[in-house]
Structures are given as structure tokens and as C-alpha cells.
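Note that one protein chain of the assembly has been removed; the remaining protein chains are unaltered in position.
Labels for the chains are A and B, by order of writing; each one numbers its residues from 1.
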Amino acid sequence: MRANRPLLEVDRLRVEFPTRRGTLVAVDEISFHIDPGEVLGVVGESGAGKSLTGSAIIGLLEPPGRIAGGRILFDGSRIDDLPYEQMRRIRGKQIGAVFQDPLTSLNPLYSVGRQLIETITTHLDLSEGQARKRAIELLAEVGIPAPERRIDQYPHQFSGGMRQRVVIALALCANPRLIIADEPTTALDVSIQAQIIALLKKLCREHGTAVMLVTHDMGVIAETADRVAVMYAGRIAEIGPARQVIKQPLHPYTVGLMGSIPMVGTDADRLVQIEGAMPRLTEIPPGCAFNPRCPKVFERCRHDRPDLIRVGPASTACWLYDGQAGHD
Amino acid sequence: MLAFIVRRLIQSIIVMLAVAFIAFSLFQFTGDPINNMVGPEASAETRQLLRERLGLDKPFPIQFLHFVGNVVQGEFGVSYRLGMKVEDILVQRLPATLELVAVAALLALAVGVPLGVYTGLHRYGAVSRLMLTLSLVGISLPTFLIGILLILVFAVWLGWLPSFGRGKVVSIGWWTTNFTSWDGFRSIILPAITLSLFQMTLIMRLVRAEMLEVLRTDYIKFARARGLTNRAVNFGHALKNTLVPVITITGLQIGALIAFAIITETVFQWPGMGLLFLQAIQFVDIPVMSSYLVLVAFLFVIINLVVDLLYYAVDPRLRIDRAAVGAH
Partner (left out) sequence: MTEMHASATVGGRTVDLIRRFLDSDVFHSFKRSPVVMVAFCVAMIFFAGAFFSPWLAPHNTFDASTLNLMDAFRPPAWKAEGMKEYLLGTDDQGRDVLSTIMFGMRVSLIVGFCSVLLAVAIGVTLGLISGYLGGAIDSFIMRVADVQLSFPAILVALLIDGFARSFLPRSMHEELALYVLILAIGASNWVQFARTVRGSVMVEKGREYVQAARVIGIHPAMIMVRHVLPNVIGPVLVIATLALAVAILTEATLSFLGVGVPPTRPSLGTLIRVGNNFLFSGEWWMTIFPGAALVLLVLAVNLLGDWLRDALNPKLR
């Protein structure tokens, strides 16, 4: 199917947290890929393992969390087992990151310009002056007015939305090929969210940058993503083209998730609600993790864990579709 | 900036007035000061004359103003015990204490900060754990006991260093210094180590705790995600943010050094202000007690002002240019 080699390939990734009451499996053998220039949305409730997956990819899992299995390949070569120094050269240069809270992502004691220039000169072979010129261009590109003046200001002198623009400029400043955006709009005012998403989308299209967009906002996914992965309790429940997953969800969890979003123009009388809550990592049931809440549960779901099953253009981990198509 | 300094100055003046009031009230509680100045055989006329000359017949607030006026002009009265003008005694004693405190403070910072940074960065390392345990022993050792032990080992058993006094000092104008002669330099080693050890461990633990706190912040994670070198992240971003609270505490600790100098000076018979103050307490020598109090408060106020200004220099958030805040 795929013509080119994927930019990022995650293969049976497993992230664990050893605690004194046993080991918690926060990300449980998930596999997916991102093609060059593609936007992959990753959705799920908080605690589903979305952000940890992002942190694992850039090699910044906070101890005691650790990668306990699987492989991560970037442009065909493994990056999950690289020594710190080699991984550092990839971070920022090849894979950029945007975090949730722009208010805390910037060092309050350094001017915006210093932080930009520092990042640029770390990765690109530019002089201080050239780096400053590039920093001003970047600020202009992310839509900050009067960048020549504002470059010497400190983070506290910028509003939340403006700071997130600065963060995006920082993530883009060495022209990375992939950006991991972890809930980039969650901490912002609703009125600014759309602007930031539009900016991110525009810049990535212009630069040909692929994005892994972690969010719990289906609206953002619908607007931005080419493909979407739905995560539940550390596993991928469904993955496929965004339009397909939104219009014709396969997994009962995705169906519930879509049903809980108010849609303008549809005449649904009421929003659907999924009964219960996502299990804690200590209490994940055997079989399919969703089985206690699933309206279509049957006996097999309680014992056997489903793998991703190919259904049309999408794949889902649900026994309902077993036998309909071959395994992925 | 100016408004900030003016506000601080006004606060300092209020503190100084409060301390002056306490110092002044010391005189009020001790009964008739005339009794301390003349013998019990003095006639009623002599007493009355002295009373009028000292302004003791005036109402309380006038007396207080009179006291403040004298203090501002550097007149602290006559010591009951030594029969000398207190200001002359203080000028004679001040250099000894200040030199001791300065050496101890430099020693504490020069050793404490690097150790704190090291143990913060390598928190699980064997050396860090050892240092942390040792530091706990350090804060459990009372200053006087450290002094006694050092004397026992280096003066009594080994005979390497002198156990008491300033040794040979050289006068430069009214200042006397330990640093121009070998004997003077040798004499200050043990007292300075004694005085600094407690502060050293305190600063180390503080820097470590702050470092750990800062290393957990989002902006450090974001700095790593941008691929900055470890050096830039740890010593550029983390250390500078660590220093903000450390500056305050260090300022406060210089105050503590002046106070703990009382103990060190007693153990080593160091002819400084602390020893003078202690003897004044034992002999209820009110003029010396009250003037020591005023002088120490003055030093503290100066230190606090310097700390505030340093803070201002390090943290841009305090230099808020109100007009620029929230500009979109």
C-alpha cells in the first residue's frame, strides 16, 4: 500500500512504571506509523497513554517510567535505544515538540530571543547574528507583530496565545521533519485555540513537517488530522483515515466517543454517554480493556485480547470484526 | 525601579526605628540609669544635674527622639562595664567580625553551591547520597562543638594552628586586618571553618532542593525537547532559576553568620562584636547591648537591600514594564 518509507514507525511500544505495588503498564504494545508530511491525531481520555507515547518517542520519559519493549524507528533507523547525546542531536533538529502549557514552557529568566537563538545555534551552523535574523523571521512567521522589538522581551510580557506561538517557533526553528504537539491548545482560551491550530497546520504544510497531534478534542482532529489513532487504557482501539474514523467509527469505544460530541446540523436528540469510566492502570481487565463498558460485549472479549484487525481503510482492535478481513 | 527602591528604603527605615525602639526600651526596663553611672554615695543634686544633662527629665517620646538622634550621629553612650565610649569599642571590634563573616560566607558559598548543584544533578549517585547524609550530620553539629573539635584536633593534638585570638593584625587606617600577615591568616582558618560549616551544609541542601524543583519544570523539559546540550540545560537554564531563591536565603544566612559569630568568637576568644555582645549580656551592659542591636539591624537592612537589588537584576519578571504586559 505505502509507497514511501514511513517517517516514524512505532512497533509494539511498551511503557512501564515500576511501583512498589507492581509494575504499571501505561502504554501496552502499541504500533503505528506516521508518513512524511502527514498529520496523525492521537485521541483518548486523559490517562490513556497519549502523552507518554509522545514522551517516549522524543526519549524524555520521566523516571521511573521506561520503555520496556518494542522499537521506535525514525526515517528507518532505531531511536529508542540511542545514547543520550545522539538522541539529543535528533531532538529539536529532527523531531520538535510543543507542550500543553505555554505559560510554563518558556524559561522566565531568559528573553524569547535568547531561547530561540540558543536553539538555532545548537542545531544549525549559524553565527549569533544570522541566528538572530532567523529568529526574527520565525517570530514573524508565527504571527508575532513587531518581531524586531519583541524578540528581546521576556516570556511574562507575552499573552498565553502569543507564548504558544513562540513555543511553535521554537519547535520549528531547526526545521524538524516531525513535530510532537502534546495538547497544544488545551491551556488556551477557546477563541485562540482555533488560531493556534490553523497556524500549526499552515506552517507544517509549508515546511512539509509531519505532526503527531495529541489531543482529547475531536473537533481539532476533524479539522486537522489526515489520520487518527484512538487510544484507550494504553492501547490503540482504532486507527485509520480521519474522515473514515469520524464518519464511520468501528470500535464501540470510538462510536461512543463520536456520539458524545455535539454536532451542528445533525438531528440527534441527545448526546450518547459511555457508561462508567476508563479503568485505572492497576485494574485493567483481561481480554479487551473496554469490555466492562462495552454495549456489544460478548464472551470472547472477556478472555482474549484483540489485535488490530483491518476493516476497509481503517484498523480496529475489536472482536466484532474478526473474520471480516485479514489481520493487519 | 526607583519606586521599588524607595518603597524598600521606607520599609528599612521602619524596621530600623522599631529596632531602635527595642534598644531604647532596654534602658527603660533597667531602672534608673543614673544609679549605674554614679555611685550610691552621690548626692541628690549631682543626680538631678546628671539627669537634666542626659535629658532624662524629658517625656518618653522626646527621650526616644533624642536617642535616635544620637544613634544617627553615631553616639551610643558609655559602656557600664568598660567605661569607654561604645562607638569607639565598636569601631575597634567591627573589622574582626566582618572579616570572619566574609571569609566564612565565601567559604560556604564556594563549597555549598557546587555541592548542591552536583547532588541535585546526580540525585541517585553514591556520592550524592553520601554528601546528603554528611550534610545532615553537618546541620546536627552545633557550631560551638565544631569549634571545640577543631581546636582539639588542630591546636591541641596536632599543634598546627592557633586556638584563640586574631594573631598578628595589621592596621590600615582604623581597619585592622588578618590578611597581611601569615600569623593573622593562620589564626582565621579555624574560626572561619567553624562558622561556615553549618551554612555550607544549609546552602548545599537548599541548592539541591531548588535544583530538583527546577529540573521538574516544563521549561526544562521543553529545553531538553529542543535538543539543547546538557550543559546548556543544567547550567544555563536550571542553575539560573535555582539561584533566584538561593540569593535570598544566602542574604538571610549572612545575617545568621553575624549572629553565629557570637558563638565562634566565644569559642576562639576572637575579639569581635559578638564576644563583646555576649559579655554585655552577662554583665547587663545596656549601652553595649542596645548599640550592638542597632548596628546588627543596620547591617541586616543593608544586606536585605542588596539582596533585593540582586533579585531585581536576576529576575526580569520584577522589572515589569507595565505598558508591555498583555500586549497581543
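Methods note: a residue touches a chain if its C-beta (ideal position, glycine included) is under 8 Å from a C-beta of that chain, and two chains touch if they have at least 3 such contacts.
Treat the numbers as computed from the prediction; the structure is a model and nothing was measured.
Taking the complete complex into account, the chain left out of view touches B.
Summary of contacts with the chain left out: across B:189, B:232, B:256 or B:310, the touching residue is B:256. For the options B:111, B:189 or B:209, the residue in contact with the chain missing from this view is B:209. Across B:144, B:185 or B:312, the residue that sits in touch with the chain not pictured is B:144. Residues 15, 18, 22, 26, 29-30, 133, 136-137, 139-145, 148-149, 151-152, 156, 209, 212, 252, 255-256, 258-260, 262-263, 266, 277-278, 280-282, 284, 286, 289, 293, 296-297, 300, 304 are the ones on chain B that touch the missing chain.
To be clear about the criterion, only the chains that are shown with their structure count from here on.
Mean C-alpha positions place chain A and chain B at a centre distance of 53 Å.
Listed in rising order, the residues of chain B touching chain A in the complex are 217-219, 221-230, 232, 236-237, 240-241, 244, 314-317, 320-321, 324-328.
On the side of chain A, the complex with chain B involves touching residues 58, 60, 84, 88-93, 96-97, 99, 101, 104-111, 118-119, 122-123, 153-154, 156-157, 159, 161-162, 167, 170-171, 174.
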